[in-house]
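What you see is the complex with one protein chain gone and the rest in place.
In this document, chain identifiers A and B correspond to the written order of the chains, with residue numbering beginning at 1 in each.
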Amino acid sequence: MPNKQETTIDKTNASSNPFKNSRVSILNKIMPILLFLCAIVSVFTTIGIVITLLSETVNFFREIPIFDFLFGTKWSALIEPKQFGILPLLAGTLMITSIAIIVALPIGLASAIYLSEYAPDKVRRIVKPILEVLAGVPTIVYGYFAISIITPIIQFIFPSAGVYNALSAGIAVGIMIIPMICSLSEDAMSAVPRSLRDGAYALGATRFEVALKIVVPAAFSGIVSSAVLAFSRALGETMIVSLAAGSTPTLTFNPLDSIQTMTAYIVQVSLGDIAHGSIEYGSIFAVGMTLFVFTFLLNILAQYISRRFREEY
Amino acid sequence: MSTLIEAKDLNLFYTDFHALKNVNLTIPEKAVTAFIGPSGCGKSTLLRTLNRMNDMIAGTRIEGKLTISGTDIYSQEVDVETLRKKVGMVFQQPNPFPKSIYDNIAYGPRLHGIKSKQKLDEIVETSLKSAALWNEVKDHLKRSALSISGGQQQRLCIARALAVNPDILLMDEATSALDPISTLKIEELVQDLRDKYTIVMVTHNMHQAARVSNQTVFFLNGEVVEYDDTEKLFSNPEDQRTEDYISGRFG
Partner (left out) sequence: MNIFHDANRKQIANRRVKDKSLHMIFLLATSVGIIALTVLLVDIIIDGWSNLSPDLFTNFPSRKAEDAGMKSGLVGSMYIMLILVPLSFILGVGAAIYLEEYAPKNKLTRLIQLNISTLAGVPSIVYGILGLALFVRMLSLQKSLISGALTMTLLVLPIIIVAAQEAIRAVPRSRRDASFALGATKWQTVSRSVLPSSLPGILTGVILAASRAIGETAPLIIVGASTYVAFLPKSLTDAFTAMPIQIYNWISRPQVAFKDLGASAIIILLAILILLNITAVIIRNKYQKNI
């Protein structure tokens, strides 16, 4: 607030009560309330998310029985006869997420161990910013990477693979979450006190033995929670799967098939012109709700793990 | 007493800092040698050179020769893992692993290839007995090592070091974080251990050096000023600086 005002007020008030400055104290009283309102926006965001998802989902379930939604094995929202069994979308999502985790967990963990236990300072100072850059690349760019590089390679190796396939999208999502697993796990490993490493080295352990038997167990909760967070991130990833995995909701276990994830379905519907109040409109919210519940539970789980099993070295 | 460790014209640099200057020193076998001197004098640095823990600090450079039972420990002849198996170390702060008491002791032997449960049990028992801790913990070996007191933890760390059957035991101000009673127990333990092990201890406490050691080495600014039988060094030092230090005029 401008200086000028207060100096003039100081003068006018000086005569009445030298210990009271009314304008300043009003500001002092109003600001906390305004700031509180800013802070409460985030709570309203959450409430808004829950209410909108819930109310539209309830509407949706008035037309589609919840049992059919949860256990139906056919999803055909845009083509008659319309069917809304979410299992194919769920299977597609889990397939992508599993491929991503299979790619990212070993690589992310191995990089974290390398950076925290092996890498000389110089290397660490170069590699960590590169990983940060990798984490900051928009997912749409990873989507381009999937269709222009990964898919052709997969098609070269497996000629039966389609233009759109789960494997390509899964690998791209995996590459996207490597930095997340790596940097969160590395944080957890770096937090393991030097003295524990010294204790093991002094017994004649090699660096690998220190990493595997001392550092990884001591940082285990941090590592697990990083994996859970990455899993949740992969679950909600949208653009890569919309571009590379296809839009055919099929219940398949073949990663070379075209599939559809929950997120890709929401995008597909949104790109078309859907009437407010229609069954397709409602299905966005039902699918969104399913996705939200999954990611929300995973995030709570990650927080629980890192808090409950916090290491007391 | 025969010589076990010998340093000849040993120099150590941390990047630009000259931390040890022309150290010449012999350390006798099966005896307690104490390193004393004001902080930053190089006593801990020399100790950490004996099991090559300094290797892990980037920019460390060593010149000269350091032999243990005649073998140059910085030569290709000795793997650093072998060296550290033979030269155990106990640190300033007790640093038990966040594992059970049993697993703490068994960690080293397992590294070095001992798998049989029976043999491990035996090692755990003898090591804990040697460290005078067996009676206190024998009924809860599966309990977390972090649940016992600080003094017990430090004796556990000594037991852990003994479990890989070393010849030399390095103690880096091993009692400085402990209360007087725990300190006394460790000092008594050191007396018991010196028949079997060569012990080198860094201490910030001159009285401790006088109480437990056979030989004392006085360091100042990275140099070894004087070393001698403990009794002689404390009663009749040759160097004026030693006398000033032990009479409390500086440090």
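Going forward, a residue touches a chain if its C-beta (ideal position, glycine included) is under 8 Å from a C-beta of that chain, and two chains touch if they have at least 3 such contacts.
Since this is a predicted model, take the numbers as computed values, not measurements.
Asks: From the list A:I64, A:I96 or A:L131, which touches the chain that is not on show?
Replies: Touching the chain that is not displayed is residue A:L131.
Asks: Considering the whole complex, not just the chains shown, which residues of chain A touch the missing one?
Replies: 1, 24-25, 27-28, 31-32, 34-43, 45-46, 48-49, 52-53, 56, 106-107, 110-111, 113-115, 118-119, 127, 130-131, 133-134, 136-145, 147-149, 175, 178-179, 182, 204, 206-209, 229, 232-233, 235-239, 242-243, 263, 266-267, 270-271, 276, 284-285, 288, 291-292, 295-296, 298-300, 302-303
Asks: Since one chain has been left out of the picture, which residues of chain B touch it in the full complex?
Replies: Touching the missing chain: residues 4, 68-71, 77-79, 81-83, 85-86, 111-113, 167-168.
Just so we're on the same page, only the chains that are shown with their structure count from here on.
Asks: Flag every residue of chain A that touches chain B in the complex, lowest number first.
Replies: Against chain B, chain A makes touches at 120-121, 193, 195-196, 198-206, 209, 213-214, 217-218, 311-313.
Asks: Spell out the part of chain B that touches chain A in their complex, as residue ranges.
Replies: Listed in rising order, the residues of chain B that touch chain A are 51, 53, 56, 58, 80-85, 88-89, 91, 93, 95-99, 107-108, 111-112, 146, 157, 160-161, 164.
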